[in-house]
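What follows is one structure encoded as structure tokens, with my remarks underneath.
Here is subunit A:
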Amino acid sequence: MPGFDLQLLLHGQYHEWLVAGLRVSLELFALTIACALPLAVVVALLRLSPWRALQGLGATYVEVVRNVPLIAHLLFWYFGAPELLPDAVKQKLYAGNYEFIAAAIGLTLYAAAFMAENIRSGIRAIPAVQFEAARALGLGFLPAMRRVVLPQALRVTVPPLLSQTVILWNDTSIATVIGVAELMYQAARVESAAFRSAEAFGFVTACYLAGSLALTAIAAWIHRRWPVRTL
Partner candidate 1 sequence: MIQFSKVNKWYGDYHALVDIDETIAKGEVVVVCGPSGSGKSTLIRTINRLEPIESGTITIEGGDIHRRGVDLNRLRSRIGFVFQQFNLFPHLTVLQNCTLAPIEVGGARPAQAHQKALALLDRVGLAHKADAWPSELSGGQQQRVAIARALAMEPPLMLFDEPTSALDPEMVGEVLLVMQGLVRDGMTLVVVTHEMGFARDVAHRVLFMDQGRILERAEPHEFFNHPQHPRAQQFLADIRTPFARTA
Partner candidate 2 sequence: MIDLIQTYWVYFLIGQYPQGPLGGVAVTVLLAALALLLAMPMGLLLGLARVSSIAALRRPVTALVYLVRGIPLLLMVFWIYFYLPTVTGHKTDQFSTMLIALVVFDSVYLGEIVRAGIQGVPRGQYEAARALGLGHAGAMRRVILPQALRSMLPSLVNQFVSTIKATSLGYIIGLTEASFIATQVNSQVFIHPTAVYLLLSLMYFILCFGLSRVAYAIEKRQARRALPRPARSPGSPTANANAGSNA
């Protein structure tokens, strides 16, 4: 078995492939987080609203998205969805960088479903009497949420949300299945070109671990700095 060639990772063509892959992974991650969080808040509020129809909408979204694996989502958005569009649009999509967009859409919808549940659990963890007390003072629904419930819910919600973010960072690896040139894609490419699996996968492992541990450390710091205060 050939020895571990560190030089491979630091210079040369394979190094560039891997670094390019890292950049794409980070871009995909950043874009997804930026879109998924607001969507998650909306869905959470839908499920918590007092109107049955809105609750049903939110619940349906969450259950449908959560119970289908991410690969199936990505396959659908990349192969299935464009078929519903007129031919001209479809050609343009595939000619451009559509796999990245499809991955972003799929990942956003998937991550948002889980994050919405984290947010909803966080809000429900605050005793209902807090909301009642705020309303009894005369605050409306939204101000009561904004000034009393959400600030408390935020502290409870942040650790599971950050945990979900780690999962999302790891899930960007699935985008390789529709051809997005992120870390896994490039690692497989290096492996088949140079048969250097240990170096390629070692690099990728280090990248994912660094991201995950960094996010976990941030979560621990936040939990120490702004602990949950209950009665």
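The definition used in the following text is that a contact is a pair of C-beta atoms (placed from the backbone, for glycine too) under 8 Å apart; a residue touches a chain by one contact, two chains touch by 3 or more; residues count from 1.
These made the cut because all candidates are chains of the complex that A comes from, given by their letters.
What you see is a predicted model, and the numbers here were worked out from it, not measured in a lab.
*Asks:* Among 1 or 2, which touches subunit A when you look at the whole complex?
*Replies:* Among 1 or 2, contact with subunit A goes to 2.
*Asks:* Going by the contact rule set out above, which residues of subunit A touch candidate 2 in the complex?
*Replies:* Those residues of subunit A that touch candidate 2 are 1, 63-64, 66-73, 75-76, 79-81, 83-84, 166, 170-171, 173-174, 176-177, 184, 187-188, 191, 197-198, 201, 204-205, 208-209, 211-213, 216.
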